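The complex appears here minus one protein chain, its other protein chains still in place.
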Amino acid sequence: MKTAAGVVIVAVLLFPLYWMVNASLQPSGALLRPDPAFFPVGGTLDGYRKALATQGPNLVSSVVVALGTVLVSLVVAAPASYALAQLKVRGGPVLVFVLLIVQMIPGIVMANALYTVFSNLGLIDNYLGLVLADSTATIPFAVLLLRAFMISVPKELTEASRVDGAGYWRTFFSIILPVSRNALVTAGLFAFLFAWADFLFAVTLTTGQSFEPITVGIYRFVGNQSADWNGIMATAVLAAIPAAVLLVVAQRYVVAGLTSGAVKD
Amino acid sequence: MTLAAPVLPVPRRTGRRPRCGTRFAAWAFLLPAVAYVVVFFGYPLAANVVMSTQDYTVKSFYTGEAPFVGLANYAAVLTDPLFSTAALNTVLFTAGSLVFQFVIGLALAVFFTGRFLGSALLRSLLLLPWLLPLVVSGAVWRWMFDQDHGVLNAALRLAGLGAVPWLSSTGWALPAVILTNIWIGIPFNLVILHGGLRAIPASLHEAAALDGAGAWQRFRYVTWPLLRPVSGIVLMLGLVYTIKVFDVIMVVTGGGPANATQTLTTWSYRLSFQDFTFGRGAAVGNVLILVATGFGLLYLRSAKATLAEAAT
Partner (left out) sequence: MSVARRALFLAASAALLAACSPSPAPQTPDAPAATSVTELDYYADEQGSAAWQKILDACAAQTGIKIERQTVPTAQMLPKILQGASSKTLPGLLFTDNPTLQQVAATGALTPLSDYGISADGYYPSIVKAGTYQGKIYGVAPGVNGLALIYNKDLLTAAGVQPPSTWDDLKAAAAKLTKDGKYGLAFSAIPSEEGTWQFLPFFWSNGAELSQLDSPQSTQALRYVTDLVTSGSASKSVVTWNQNDVADQFVAGNAAMMINGSWNLARLDEQASLHYGVVPIPVPKAGAKPVVALGGEVGAVPVTSGPTQQAAGKVLSCVLAEPIMLQWSKAHAYIPSKTAVAARFGAEQPAMQAFVDEVGSARSRTAELGEKYPKVSQALADAIQASLTGKQPADQALKTAQQAAGS
């Protein structure tokens, strides 16, 4: 019963996505006709052919950049969140505040500044450069998110381990991280999505000479003077597939029950 | 500060930890993040503040020279007739987006707690709106909003209501853009709130149910209070991200028609990249940062309270 309701909800919410798939199977601009076809009967696979022919490497680049961003973000953010949430730190609230504020810096300002710095350091057209740049969007978010979760980790867990003689690192690795798996997966998921969908840093820090993430590659179909919607939508659909697959896989890792068995009532 | 070798903290049965060891460990955990923030955000933020006090033009990019004008940019921006329009639009856009994104996201998160056939798959599918490049989602929504041939108006006509000039009228353009932004923002709220709901032990719900509490009462007295830290962060971050929204508005309406969807962020971009008065664009950007700072302080005060509660 709930499944049926769920399907209806998803269908309504994802209708624009269906429209996109519909557009990807019809000639460019077909959806603008007076009676747009709801079903792409007699459609065309031209867009997909074009997209597959040209965008394959770009998909791989995007995956590499996104996974790199997840790695860097979690490695930097998780320990910081632990400290902010569980350990009494004098500058703690100040850092939280700063992390909130730096996210307000307009993207174009960040892009311009990073371009200047990176071009001096030779990090243009460089996977590491783009990962570091994308992480500026994900690390503050990850820290704040993880902190919100880690605050609710019961003190009994950490005290139990400290009473057993474990140092802070042991506590962090053996207790906090496993218990926060929910939150880590969530933060990692968002880091992936941020990096995957990023356009501004991608277009600023690459010149098209080496690699090109998919968000930039899609503009091959958007010219100054024409837009091949068929190709654009097909590319978007193709781009959504690997990310969607990763999403489904990651959701499976969320284990229900935060404290089952860890603390004896 | 003495640089003696760090003392390995001796665990005490009373649970009170020695200060020095804790502080050192805490800063060791924090160091990568702090260093990252200083290195990557310090320069852009400082540059933006400096630029807002200068008469920065295209020439300044090349020559590096920009005459100092003090607060003249801020004065010009605040007295510009477009400022009140943009500010009002920003408030409406942000409030409208946040309220609905949060409520719908929460409703969906509650709906998807507890396992049923296909729940994981359906929930993952709901994240797809966020995966799409904005040039794509924006274009799709623009077609859907098209006054003459868009799907939305077709549906409205079928239902017997009149067609709505979504994007071509100054009254409807802002709701249209808010609607698009809500659609894009639901996954964010859904995932985080769902994670937060998952973190509430089932035992508490069971206990409340045993005590005779109905579903709404369980939500109000068990779920909602425990969800507060997560709700707080979702709303705070949602605020920051919504104020910053740029691509969605630019792709769907470009700030028009007639500035009906011009927010402070899009106006900042226009001042910089269409009028080439970068100092003024930076000034508007800093005004936004100040606004976010105000809300950030509010959030911190409530978060401090939550932290204090958790510590007891």
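List of remarks:
Chains: A and B, in written order; residue numbering restarts at 1 for each.
The rule is short, and it goes like this: contacts are C-beta pairs under 8 Å (C-beta built on N, C-alpha and C of every residue); 3 or more make two chains touch, one makes a residue touch a chain.
Note that this is a predicted model, so its numbers are computed, not measured.
For the chain missing from the display, the contacting residue among B:Gln217, B:Gln274 or B:Ser302 is B:Gln274, taking the whole complex into account. Those residues of subunit A that touch the chain absent from the view are 28-30, 32-34, 50, 90-91, 108, 111-113, 115-117, 119-121, 203-204, 207-209, 219-229, 231. On the side of subunit B, the interface with the absent chain consists of residues 1, 3, 27, 34-35, 38-39, 42-43, 46, 58-59, 61-64, 142, 146-149, 165, 167-170, 253-260, 270, 273-276, using the contact rule stated above.
Quick note on the criterion: only the chains that are shown with their structure count from here on.
Computed from the mean C-alpha positions, the centre of subunit A lies at a distance of 15 Å from the centre of subunit B.
Within the complex formed with subunit B, the residues of subunit A that make contact are 2-3, 5-7, 9-10, 13-17, 19-20, 23, 31-34, 36, 75-77, 79-80, 82-84, 87-90, 93, 95-110, 112-114, 117, 132, 135-136, 139-141, 143-145, 147-149, 151-152, 155, 159, 162-163, 165, 167-168, 172, 182-183, 186, 189-190, 193, 196-197, 199, 214-215, 218-219, 222, 229, 232-233, 236, 239-240, 243-244, 247-248, 251-252, 254, 256-259. Within the complex formed with subunit A, the residues of subunit B that make contact are 8-9, 11, 13, 15, 17, 22-23, 25-30, 32-34, 36-37, 40-41, 43-45, 47-48, 108, 111-112, 116-137, 139-141, 143-144, 146, 148-149, 151, 183, 186, 188, 191-192, 195-196, 198-199, 201-202, 226, 229-230, 232-233, 236-237, 240-241, 243-244, 246-247, 265, 268-269, 272-273, 282, 285, 288-289, 292-293, 296-297, 299-300, 303-304, 306-307, 310-311.
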